[in-house]
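My questions will all concern the structure given below.
In this view, the complex is presented without one of its protein chains, the others remaining in place.
Labels A and B are assigned to the chains in the order they are written; within every chain, residues are numbered from 1.
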Amino acid sequence: MQSLGDALGLALSLVLSGDPDLFEIVALSLQVSLTATAVACLIGLPVGALVAIGRFRGRGAVLIVMNALMGLPPVVVGLLVYLHLSRSGPLGFLGLLYTPTAMIIAQTILIAPIVAALSRQVLEDLHAEYAEQFRSLCLTRLQTVQALLWDARYSLLTVGLAGFGRAVAEVGAVIIVGGNIDHLTRVMTTAIALETSKGDLALALALGVILLVIALGVNAAVQSVRMTATRQAYV
Amino acid sequence: MLKRTIGASALALTMAGGAVAQDQSIIVQSTTSTANSGLYDYLLPIFEEDSGIQVNVVAVGTGQAIKNAENCDGDVLLVHAKPSEEKFVEAGFGTSRTDLMYNDFVIVGPAGDPADVGGMEDVQGAMAKIAEAGALFASRGDDSGTHKKEMALWGDTGVDPTAASGDWYRETGSGMGATLNAGIGMGAYVMTDRATWISFDNKQDYAIQVQGDEDMFNQYGVIPVNPEKCPSVNLEAAQAFADWLVSDDGQAAIGAYKVADQQLFFPNAPE
Partner (left out) sequence: MFESPVIPETQALPGSSLMPLTVKGLRLELGGAKVLNALDLALPPAGCTMIMGPNGAGKSLLLKLLHGLMPPTSGTIDWAGTPAAQATKQQALVFQKPVLLRRSVAANVDFVLKTRGKDQAERNTLLDHVGLLHKAKQPARLLSGGEAQRLALARALASDPEVLFLDEPTASLDPASVLAIEAIVKEAKARGVRIIFVTHDMGQARRMADDVVFLHGGRVIEHSPAERFFPEPQSQAARDYLNGRIVV
């Protein structure tokens, strides 16, 4: 049985050896998941904001659906995207299957509901504080949304981080729509799945350790930004 | 993976400088054993240098690979389930099927060998014995080539193992590697292709218990996807890859690939 210690050692030697394949995989992981997070924020934040300030019929149902979509299984998302992007699917003519773009699309669908649902909560709390002042200023809906998004920016950073964490860690969606093609669509999680299926548990675990360190790094960066913001009472 | 492909990328680099890249690429829908055993990491750089065609491999189970190819999501199909492959060609999805290479299936089991099948050649006899003893048996259960072969063998024995599903018969619904990991974890017998077994790193106390029956023969075939069904197919490049695999050069390369000094695949394309 390979131990965690072996995996740590292997992870370290992989990083120190400057293995170009490893860096390619790490870079693609970050590229895909960060892009997906950015797109998911572009979609999810305005939706979350509109639901946060809106008082419309069926709002309760929208909330339930948004919260339920947070639990979308990655494999289901992968299959849905596959069926659409497949050459025999409605969007097959785009030729996007087995490309990083397909992976970004799948992860975006996976995490946009997370961004929308979590930002809705954050923005609704902030709006409770600002609502009277904004009504006094006669802000339009658009101005209200913009102001809320800007003033909640550091809290929303954490929301984005939650989305990124889910994106970078999932394997079910990207392995279906990306195909885990070497030098093209292989990312950290699909590489880990591959090494596991080859029975090379130490290498799989070592890649897992590297993924964990990357996640830690991203979290630490966001946390330090947040701490600066907290000192200025901007959170 | 990593060490093997460092060589591959180095080759690819020199190639890009040398041969005028035709900037063509194809997708191969493949069974997992050829990918997990490292065969592609060895073969593809050689082919890519020769042809300038980049080959992207999507490694899934044979059943999934065929379905993906039927959805036109690949240019070449490389799998190991002859009846399904012939149906694929008959339905017009493939231009033609060619025998490519073979290896064989084996049944691996724990050192304790609870069903006492170690050293047997008669695979049906061994499987009946496992069933009778109620010894754990882990099956792919995923409609892959290996799974189809296993079900055919159970059919020969007259035992319906799915009746004991969840009892001594455990269907993982996963790929070969995952099924080996699970089977080894629970001390179950597992039927696997030899190539995957030899290159598998998590063997623990497991060893091959049953091998050598001619019914355990495992034939791989290669099929270019038909552009009449799938206009997006790059037939020229797909045909070039299939032709190269069955050519003298390709066959020699397949025969030359070894892991732990053992040959994994035996080329047998028709002359």
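Here are some notes:
Quick note on the criterion: contacts are C-beta pairs under 8 Å (C-beta built on N, C-alpha and C of every residue); 3 or more make two chains touch, one makes a residue touch a chain.
As the structure is a prediction and not an experimental result, all values here were calculated from the model.
Listed by label, the shown chains that the missing chain touches in the whole complex are A. In the complete complex, the hidden chain is touched by one of A:Ala147, A:Ala173 or A:Ile210, namely A:Ala147. Check A:Leu30, A:Val62 or A:Leu139 against the missing chain and you find that the one touching it is A:Leu139. In the full complex, chain A makes contact with the omitted chain through residues 129-130, 132-133, 135-139, 143, 147, 150-152, 232-235.
Throughout what follows, only the chains that are shown with their structure count from here on.
Between the CA-based centres of chain A and chain B the separation comes to 34 Å, rounded to the whole angstrom. Across the interface of their complex, chain A is touched by residues 1-2, 5-6, 8-9, 12, 27, 32, 36, 40-41, 56-59, 68, 70-73, 175-178, 180-181, 199-204, 230, 232 of chain B. Residue ranges on chain A touching chain B, taken from their complex, read 1, 14, 19-22, 86-89, 92, 95, 97-98, 179-184, 191, 194-203.
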